[in-house]
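Apart from one protein chain that is not included, each protein chain of the complex appears where it belongs.
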Amino acid sequence: MFTEQNRNAGRAMVTDSIAITFTLNGATTSIDVSCTHTLAKVLREQLGLIGTKISCEQGECGACTVIVDGKAVNSCIVLAPEVDGCEVLTIEGLAQHGELHPIQTAFIEEGAVQCGYCTSGMIMSAKALLMENSDPTDLDIREALAGNLCRCTGYQRIVRAVSSAAKKLQTVDAGSMKG
Amino acid sequence: MTEVEYVGKSIRRADSVKKVTGALEYTIDSNMAGMLHGKLLRSTFARARIISIDIAGAQKMPGVVAVLTASELPQPVPRFGPVIADQPLLASGETKYHGEPIAIVLANDEDTAAAAIRQIRVEYEELPAVCTVADALRPDAPLLHPGGKRHDGRICDSNVCGEFEFKWGDVDQAKRECARIIDDVYSFPMIHHHALEPLSCIAYPMDGGVAIKSPIQSPFILQRVIASCLGLELSAVRVIASDIGGGFGGRGYPKLEPLAAYSAMRTGRPVKISTSLDDGFFTVRRLAATVSIQTGFDSEGRIVFQDVKADFLMGAYADACTRIVQKAGFLGCGLYRTPNARIVSRAIYSNTVVSTAWFWYAPVGVGYRVSDECRKPVIKNRSARNQVAQFARQRRGFCAG
Partner (left out) sequence: MVTFKYAAPTTLEDAFSLLSGAVCDAAPLAGGTDLINNIRVGAQSPKLVILLRKIRELSGAIQEKQEGVLIGALAILSEIAQHACLRRNFPAITESANLIGSKQIRNRATMAGNICNASPAADTVPALLLYDATVNIAGSNGRRSVPIASFVRSPNRTCLAAGEIVESIFVPYPAAPSSSCYVRFARRQGADLAIVGVAAFASVTNEIRLALAAVGPTAFRAYGAESIWQQGVQVPDIWERGLAKVVDAATPISDLRASREYRLALIKVLTAEAVRCSLNRIGTRGGQW
């Protein structure tokens, strides 16, 4: 069942670095990555996108949250090669044409930003939530953000900001449907 | 009434747009052309003698520019500290806490530096360590800094680095006169600030001196400490205090910056020392404390005296702890009017991670514990409880000052 040919074919696939192509913030991106590098490291160091933050490096704190194929993930425990063929959205991809995304505006207005280190991850988790659920309850918000830690704010304002952003986005949607 | 511009208005934080767009550059995000990456080798014992360190394997790795241990530094090894300059750039002769840096690798990239660290071989002789207040105060306890200077300038002859006494009235007389005395011992654990931004710092040579970028909470202290440690004029040290990814007191005082500054001046290149979030537990903690409080009450439940002994476990080096312990002392009676008081607070060296401020110079809840004491006698006596509550509401009658 298992031939020498198989073995050779297998060995041919083994590699240290690999070319990947993926969509990054809407743009097709092709780069070579080291297979041991995480998505977070590649985003920050190879692509210069420092908005995705490194903190615990073990998928506990959520500071490194990005959205891959529509789902919030911890980029510190995703290997860079894994996003080949995927759609990746980072914090840098939220603001469009110089205009802040309603979630970003809500975080500012609700005072949900102190040191700011958790903020990118919080906003990306919020974005992922609102992509799935446009009218979340406070409990929905807390569950969606349970994997994002904040050492400064005590979370209340962050939850309010997400709730406020949800309402803003519903208004925008309702408005655009009329037109 | 005149219209005010800021008071009572909702004002946006100046940096909030950068923070919500991910554009803000924290020190961990910063890089410089030609920068060396520094990684630390840390001791794995509470206290040990360093018998030998073999850096040959690390030195010959391609991409490694320098490997430094205490032996490669000027002798005596430069020391730093905001109050007492007792912390060496790298452990010299003896490591005094689990996690103390004993070597640094400077390499062209982070992966190489991390790999080179694993090539360093250290031979230790484990030594008895003192990790609790009780152990550190034993008459036969090994001394952390024999011959070192205490806070008051005297030479250390025990592990007590600083001792502060505040007193007024006559506590001993009051003890004889009061109706009821309550005694208790409280303990506060070491905790870690755990700001989300892992600590890193970047230093680069500049005009015969050095510049340093760090999430330091007190930039002027950092400037003074580095200048003093490296023998530079203040004007030769430039500090760029970057936006911090959380501090909470844990970034108040120099930690890795003096070593980064020295490494930059020595190699002539920018040096970035970066650590993981886990490394924070080896870098800084809040003071632990054992507090004994004796409180005397008159027959109506008023405090007559407080006799407070607060022993703080400082860690292996003083950092700013003597000042913190001093302030904890003078706030030791909390918010209560106390006609007679004696508060003795001590800062005690131990073979544990260096401690520092927590938020501000929080007196580790000494005052809070006093509140606990006041509640105790009235648990059994409802009318007395009402009285104490009433007194508490009348700030004039109850609060100090």
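Per-chain numbering from 1; labels A and B assigned in written order.
The criterion applied here is as follows: a residue touches a chain if its C-beta (ideal position, glycine included) is under 8 Å from a C-beta of that chain, and two chains touch if they have at least 3 such contacts.
Source: prediction; values computed, not measured.
J.: Taking the full complex into account, find the residue in A:Thr65, A:Thr90, A:Thr119 or A:Ser163 that is in contact with the omitted chain.
T.: A:Thr65
J.: In the full complex, which of A:Asp32, A:Glu143 or A:Asp173 touches the chain missing from this view?
T.: Spelled out, the listed residue whose C-beta touches the missing chain is A:Glu143.
J.: Among A:Leu24, A:Val78 or A:Val113, single out the residue that touches the unshown chain.
T.: Counting the whole complex, the residue in contact with the absent chain is A:Val78.
J.: Tell me where the left-out chain touches subunit A, residue by residue.
T.: 1-2, 6-7, 9-11, 13-16, 18, 35-36, 38, 57-60, 62, 65, 68, 71-74, 77-79, 81-82, 84, 125, 128-129, 142-144, 146-148
One rule holds in what follows: only the chains that are shown with their structure count from here on.
J.: Of all residues in subunit A, which touch subunit B in the complex?
T.: 44, 49-57, 61, 63, 90-92, 94-95, 100, 104, 107-109, 111, 113, 115-120, 123, 149-152
J.: Across the complex, what residues on subunit B touch subunit A?
T.: That would be residues 10, 12-13, 15-26, 28-29, 194-198, 243-248, 276-277 of subunit B.
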